[in-house]
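Shown here: the complex without one of its protein chains, the others still in place.
Moving on to chain A:
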Amino acid sequence: MAQIQLKNLTKAYGAVQVIKGIDLEIRKGEFMVFVGPSGCGKSTLLRLISGLEEITGGDLTFDGERVNNLIPSKRGIAMVFQSYALYPHMKVYDNMAFGMKLAKSGADDIRRRVTDAAKLLQIDHLLDRLPKELSGGQRQRVAIGRAIVRDPRVFLFDEPLSNLDAALRVATRLEIAKLHHSMSGVTMIYVTHDQVEAMTLADRICVLRDGRVEQVGTPAELYEAPNSLFVAGFIGSPKMNFLTGAPAAAHGCTTLGIRSEHITITDAGPLWQGTVVHAEDLGSDNFLFVDIGAGEPLIVRQPGKLAIPYGTRVGLTPQPQHLHRFDAAGLPIR
């Protein structure tokens, strides 16, 4: 339960500036997701907040208290690592209890908190096992359990699901979301490069790019009103269609963006004409790839099933209120 404030936070390794001045407020009890491409500095930023890395410049405050020079264990945080970071020679119970024995809690209290957390995560039958005797998903739950028993002000997750397979990832994602609801008011910061994870989990998303904040907002805000070409292309699956050249110039911009679900196939005076070059049928949706002679084929989402053979010429019309226009610098024209 902490409000976290980052003021012009910077981090440099030697001469290499990795975090280039970040201003961000994370509210009490918020689920904040850092998302961005590989190498943009997500993990570094999380490690600055955790105290595992020294802050080069700027201020970091927890509930108004400056914590720049506070060691990690004094910040009231718990961290879940991508690699789980379990102690390989300790049973699950000891893994979860190891960090607490110091905290002057009584033996009964420790036992109770560990079993409570284990029950919450449904790993109470695994307490006597070693980490190597667990599956990847179970290990990750132990790591989360270890964080829970510490009863922290802030939870930090660094790509906790990236070592799991797709099905398990969805299931564990759900559990983390449930966890956030059940632990009312705990602030969580979650790093991922997977924008679907970001969209589904976050109260607010912070898109990072090359050590800078690109945009902060709710998933819907980012989806509907991206603040830059980068965010528009990064958020959403499939990617937003981008048109350059003549079709963009016709709308008075350098790059024209339109999402796949905002294009209608029509024969009545279509704006664009093209041929179907590929189709992906996902069961619920059908994605058509239409080449209109402007670089990449346009992806058009088509609900239901309407078999259109390859090579068919189709007319396309975008919904005008959903057009995104960007100038040469990649900034939106509103």
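Here, contacts are C-beta pairs under 8 Å (C-beta built on N, C-alpha and C of every residue); 3 or more make two chains touch, one makes a residue touch a chain; residues count from 1.
As a working rule, contacts and distances are computed from a predicted model.
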item: Protein name, per the UniProt record, of whichever chain is missing from view ("3-phenylpropionate/cinnamic acid dioxygenase subunit alpha", "Ubiquinone biosynthesis protein UbiU", "Heterodisulfide reductase" or "Sugar ABC transporter permease"); value: "Sugar ABC transporter permease"
item: Among A:K74, A:H278 or A:H322, the residue in touch with the chain that has been omitted; value: A:K74
item: Omitted-chain contact residue, chosen from A:R150, A:R204, A:R259 or A:H324; value: A:R150
item: Touching residues on chain A - with respect to the absent chain; value: 50-52, 71-74, 77-79, 81, 83, 85-89, 98-99, 102, 146, 150
